[in-house]
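Missing here: one protein chain of the complex. Every other protein chain is in place.
The block that comes next holds chain A.
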Amino acid sequence: MNDTPAPGSGIDATFVRRWLDLATTALDREADRLTELDSPIGDADHGSNMRRGFIAARTAVEQEPPETPGGVLVLVGRTLISTVGGASGPLYGTLLRKAGKELGEAETVGADRLRDALRAGVGGVAQLGGAAAGDKTMLDALLPALDALTGALDAGGSAAEVLASAASAAEEGAEATTPLRARKGRASYLGERSIGHQDPGATSAALLIGALAEAAGATGGGAA
């Protein structure tokens, strides 16, 4: 009765739940760092808010586990909107809700559908927040991740490879926010003084994409 999919063969509800576990663990581990990053250019609460939201989302999913990957993502998104507050709640909530909706009712999807889902989610974030690339926001991690994922997919990579390249692009994108001047969100009030600090939103976005790669890496292990 081992129905864990082999690498590359599919992304199902179990995969998304594993991602949720890994993302929650990563946010819990990095909460202090995120809050530290949020202190000089924000209001010192990004880590605690994200941790609170993901723990609530994991509880919601454990209580009534949806049967499709899209269903899990939509539930996580809704829970974030209802629990996080701030700008992060609606933005991350929209990212995951739109991504989940894009996956529809499918029980198993390939990395190509995951790319479509990420694209839909990132589009929702851009529309809601009105930010563009280079504004020093979470989009500066998400957009490079989407590009890298698309490129790796076109090159014929496996799901694990594709997600690994998305994760490193997101990480690099987050680090590349340091010299940028913020144009959206609370850091924008600082003007020039926002330069020299890595954006906490881009950093948490990179953590979420990193957890996706981690989930894919563990797919073959049957350890779900």
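Everything that follows uses one rule, which is that a residue touches a chain if its C-beta (ideal position, glycine included) is under 8 Å from a C-beta of that chain, and two chains touch if they have at least 3 such contacts; residues count from 1.
Simple rule for what comes next: contacts and distances are computed from a predicted model.
Its record in UniProt calls the unshown chain "phosphoenolpyruvate--glycerone phosphotransferase", which is the match among "Tryptophan synthase beta chain", "phosphoenolpyruvate--glycerone phosphotransferase", "Sulfur oxidation protein SoxY" or "ABC transporter ATP-binding protein". The chain omitted from view is touched by exactly one of A:Pro65, A:Gly104 or A:Gly191, namely A:Gly191. Touching the missing chain, out of A:Ser48, A:Thr108 or A:Ser158, is residue A:Ser48.
Residue-wise, the contact with the chain that is not shown comes from A:Pro40, picked out of A:Pro40, A:Gly134 or A:Gly151. Among the residues A:Leu22, A:Ala57 or A:Ala87, only A:Ala87 touches the chain that is left out of the figure. Mapped onto chain A, the interface with the missing chain covers residues 35, 39-45, 48-49, 52, 81-91, 128-129, 182-186, 188-191, 193.
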